[in-house]
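Excluded from the complex is one protein chain; the other protein chains are retained at their positions.
For clarity, chains are labelled A and B in written order, and residue numbers in each chain start from 1.
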Amino acid sequence: MTKFYTPLLAAALLVTSPIGVQAEDWTPPGPITMYVGFAAGGGADTQARLIAQGIEETYGWTIIPQQLPGNSGLTLAAELAKAPADGTAFGMVVSETLTYSAQAAGDPALQLDKFTSLATTAEFQMGLVAMAGGTFDSWDKVTEAAAAGTPIRFATASDRQADMAWHLGQKAGIEFNIVEVRGGAGVMDGLRGGDVDIGWVAGAQSKSVQQGEMTNIARGIAAPLADSPDAPAITELGSDFYLDGYFMFIAPGGLDPAAREALGAAIRAVAEDAASEANALLIKGFGGPSVRIGADLDSYMAEADADAAELIKAVGE
Amino acid sequence: MPRLSFAHGLGLAVIALAVLALILWVPQDTVSGYLLSKRGRVSIGDAMAPGLAFGLMALSGALIFLEARRAEAEIRLTARSIGFLLAILTICLLALGAMIWTGPLAVALFGGEGSYRNLRDTAPWKYLGFILGGTGLVAALIALVEHRLSLRAVGLGLVTVAVLIGVFDLAFDDLLLPPNGDQ
Partner (left out) sequence: MSEMLHYVWLGVLSVFQGPALLELGGIGLPLALVMLVAGLVTGIAVGATPGLAGPMAMAISLPLLISAFGFTPDALLPVFGFLIGIMKGATLGGAVPAILFNLPGTPDAMMTTLDGFPMAQAGQPRRALRIAQLSSVAGDTFSDIVLFICAPFLAVMVEAYLDLPEKTALLILSISFIAAVMGSSVGKGLLSVSLGLVVAFIAAGTDLSPRLTLGIDALQTGVPLIAAVLGVLIVGEIFATLERLWHDNHALDVKAASDGSAEDGLQPGDIRRIAPYVGRGAVIGAAIGALPGVGSTLAATLSYTMAARRARRNPAAQPFGTGAPEGIAATEAANSAVSGANLIPVLSLGIPGNAAAVFLILAADSIGGFNPGPAVFSMPEGAINPQLVTVFGIFTLMSVGNLLNWVVGGGVMRAMGVLAKIPATRLLPVVLLVSLTAIYVQETSMFAIWATLAFGVLGWAMRKLAVPVLPFVIAFILAGPIERSAREAFSASGADPWFLFSSPTSVILLLLAVVALIFLGREK
């Protein structure tokens, strides 16, 4: 449905902008509340706050960050749905919040078409991670152990990750014991403690991989991982889908197009400005900035939404 | 049969609440039930943990009922206590109500075109509710406990509010005093 919607939106934008306020003239009518859908202090939270700080410094707008984590970002979405669509409220989530999670939860008020996508900031460096030098430090070892009848405990940090673990197992002929833990840090703690054998981590594994403690035995995204360029993609191992995604800002549905353009441009400017702290963090912890806005972002979200529907259908069968 | 004491009643009330929750609340307010089958495996559903917790609560009620024979006669809620609690809660309700509504009301009366949401980080509007509600809370509680309203109590409330504004609002850019974060 969104595929059909996107060109309409673009057309609407073309028609309205000459008479409406130009994006470069847009200023927020009051202080902006920026909701953060992640626990305070983590990498994603720091990223959001640094971007807000950068925008405040560059544009002089007031941005007040407010924590609203929980329920895979849907808690934030529900709060945002109640906020005015004038650019004074937006929030940071991950792209799967409005695609996979929204569909799986099934609340019609929280679907992708009820929100405006503002801008992505970074792409997941999703890897299938195991302890280096351990029993499962390559995909071949995993399949051999499975063939020998060893139960393999697969840690996941979200429903989508669990579905993808199941799907990958189906395609590879392995019945994993899927263990749902809390966050990428939970996966890594489980690996260290020997409570689980392999697990998805979306980027937090970078330091451990560089130091040789852990290893990416496969990658969940299309492009090679910065730390482990040789890790095979899960699609090469049989999966029909990638386990990709972005950190991104969203706003209430029907956002004033001038506000959308201005906010998107502001986020891009800060994230890509080599002198900003936000940019430094994105390079250090998130594999570099990856900003997508406007129609380009809408088409990515539509595609991800369709993939999520297919994944949910595949697992449901 | 010995007369039932307050503690007997407490035990029975706890059991009744726990059973009600087990029959009505837990099954109707959880999606996945006690056990569910997903991705080809059985896993523990969202109702399991609360179900066990309410089971434990029922057990605790039974133990309280059984232990009730042993003394503890003096432990009860008196009408006087409950009256005091209601007085405290009324004060809190009024003070917090003043905190929430003073700002928006002032903007509606004197703020011209602006909305309180857009003025929630602008002095003096953002302080009005907190000053009135906070001072009121402190002064009224002191008056309640000391059985008289004194100017000192109001002064103490004002000083507390001023210090809190200094500590939270003036010292930190990103913090909002009540009720401004809800706008």
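What we mean here is this: a residue touches a chain if its C-beta (ideal position, glycine included) is under 8 Å from a C-beta of that chain, and two chains touch if they have at least 3 such contacts.
Since the model is a prediction, treat every value here as computed from it, not as a measurement.
Interface note: of B:23, B:63, B:108 or B:123, the residue touching the hidden chain in the full complex is B:63.
Of the candidate positions B:16, B:44 or B:170, contact with the unshown chain belongs to B:44.
Contacts to the hidden chain, counted on subunit B, fall at residues 10-11, 14, 18, 21, 25-26, 29-32, 41-47, 49-50, 53-54, 56-57, 59-67, 72, 75-77, 81, 84-85, 88-89, 92, 96, 100, 130, 134, 137-138, 141-142, 144-147, 152-153, 156-157, 160-161, 164, 167-168, 171-172, 175-179, 181-182. What subunit A contributes to its contact with the hidden chain is residues 39-42, 45-46, 66-72, 74-75, 78, 101, 104-107, 151, 153, 159, 177-182, 185, 189-190, 192-196, 207-208, 211-213.
Simple rule for what comes next: only the chains that are shown with their structure count from here on.
If you average the CA atoms of subunit A and of subunit B, the two centres end up 35 Å from each other.
By the touch criterion stated above, subunit B contacts subunit A in their complex at residues 39-41, 115, 117-121, 174, 176, 181. Those residues of subunit A that touch subunit B in the shared complex are 29-31, 62, 64-66, 84, 88, 162-163, 166, 175, 177-178, 315.
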